[in-house]
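Below you'll find the structure, written out as structure tokens, and then a few comments.
Right after this comes subunit A.
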Amino acid sequence: MKALMEVQGLTKRYGGFTALDNVTLSLSDDAPSMTAVAGESGSGKTTLARMMLGFIEPTQGAVLYGGKDVAKMSASEKRQFRREVQPVFQDPFEVFNPFYRIDHVLTTPVKRYRLADTDAKAQSLIEDALKRVGLRPQDTLGRFPHELSGGQRQRVMVARAVLLRPRLIVADEPVSMVDASLRATILDELRTLNRDLGISIVYITHDLTTAFQICDNIVVLYRGTVAEAGAVERVIGDPKHPYSQLLVSSIPLPDLDKVWGADEIPVTEANAARLNNGCQFAPRCPSVMEQCWRAPPPKFVPDTQRLATCFLYDGSAVAPDDDVASVFRPPETARLG
Partner candidate 1 sequence: MSAPKEVDPVLEVTNLNVHYDTGHGPAKAVNDVSISLKPGERLGLIGESGSGKTTMATALMRLTRPPGRIASGSVMLDGKDIMAMSARELRETRLRDIALIPQGAMSSLNPVMRLEEQIIDAIVAHTSGMKRAALNARVEELLTNVGLAAEVARRFPHELSGGMKQRAAMAIATSLSPKVIVADEPTSALDVVVQRQVMQTLGRLQDGLGAAVVLIGHDMGLVAQFADRVGVMYAGKIVEIGPVRQMIEAPRHPYTRLLVDSLPGIKVKQALIGIPGLPPPLVNLPPGCSFSPRCPFAFERCKNEVPQPQEVGDRQQAACHLYPEHSALPPMPVGPNDTEAQP
Partner candidate 2 sequence: AQVEDMPRNETLVLTPWGDQPAQFANVENWHPYLTSVTHQRDVMQFTVNEMLFYTNLNTGELIPWQAESYEYAPDFMTATIKLRDGVEWSDGEKFTAEDVKFTLEAVRDAPPESRGAAAYNEWIKDVTINDPLNVTINFNKAAPRFIRDYLALGHENHHTILPKHIWEGQDFATFTNYDPDKGWPVGTGPYKLVLTTNQQEIFDRRDDWWGANAGFQDMPAPKRIILVPVSSDDAMGQLHIANQVDGGRQLLIGTFEAARAQNDKLQSWNTEGPNWGAPDGCDYSLVFNMMKEPWNDVNLRYAINYAIDRDALNDIGYEGSQKPVTYAFSGYMAGTWLGEGSPLQAVLDKYNLDDPSQDKVDEYMANGGYAKDGNGLWAKDGAPIRVTVRTPAFIQPILAPLTQQLKNAGFDAVQAPVDDTWLPDIQSGNFDTMVFVHCGSLSEPLETLQHYHSKFSRPLGETIPTPIAASRYSNPEYDAIIDRMDAVTADTSPDSGYMKDAAAALDIALRDLPQIDMLEEFHVVTFNNTYWTGWPSAEDPYVAPYTPWEAFNVVIHNLKPSGAE
């Protein structure tokens, strides 16, 4: 398997605090995939995304793009990388410089990456990209960001990424600030990009329902470590790790037959002080065992297409290498066309 991007043993520390701890994940180049990264607030999702985008440097480990370490790239390699790996940010307002019209974020990459040699070509490129995300160029161009709705703004940002025809889009909570009704539309567009243009997408979210709907695989992070990973049907449909279980059972569904667990979740973290080297989830875990405090659990593979870092599955096979992608299922190319 040829890898598009490899995240190798990635660790990030802020001062003494470990935001991300030894995460390995490779994205296949053969079949453009959609991978979700989920987890509670502060679990290290954004940290991971920013390292994948080359915005911050890892404390340990490396991000390889096309086999090259992003941190050690030459200027021209970096340019290439910049162009091929594009972000979509969470807040659809902050991504626009209020001083400029919408056009600014679209024309700049065309100019900087010399995507077109004539103005007309540039114009048609931009209009194409906008149409692709369901925006009408004549209604969109020439406006100031605050004149557009949140949904429209987010679509412009997707259009911006489309324009560059990247190989990988890292979308950090792209819809958490967008209304429920628009959310669907935007995610649908991301999925279309993946299918139609073959762009790999890393979708970062704490919303498991949308992850379930659009992604092939998911990585659940807890305090910087991988709790569970694998195909979405597996991980969300039948979570194994106590944390994923908690997450899934906490999803508020507009489904009156599926009520929230009546059991209240313990609020205070008893024994938090005991934790030093063991499983990060141990203090909150309802099925915590003695060994959980001692050492971090390895990546067990309780059944196919998933792994869970939990001693409950002691005895199952352990993932052959550290790479969580090893248990991923191939993308549903079948649905194409």
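These made the cut because all candidates are chains of the complex that A comes from, given by their letters.
In the analysis below, a contact is a pair of C-beta atoms (placed from the backbone, for glycine too) under 8 Å apart; a residue touches a chain by one contact, two chains touch by 3 or more; residues count from 1.
Keep in mind that this is a model prediction, so the values were computed, not measured.
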In-complex contact of subunit A, chosen from 1 or 2:
1
Residues of subunit A that touch candidate 1 when the two form their complex
40-41, 134, 136, 149-152, 179-188, 191, 206-210, 212-214, 236-237, 246-248, 250-256, 259-261, 264-265, 267-268
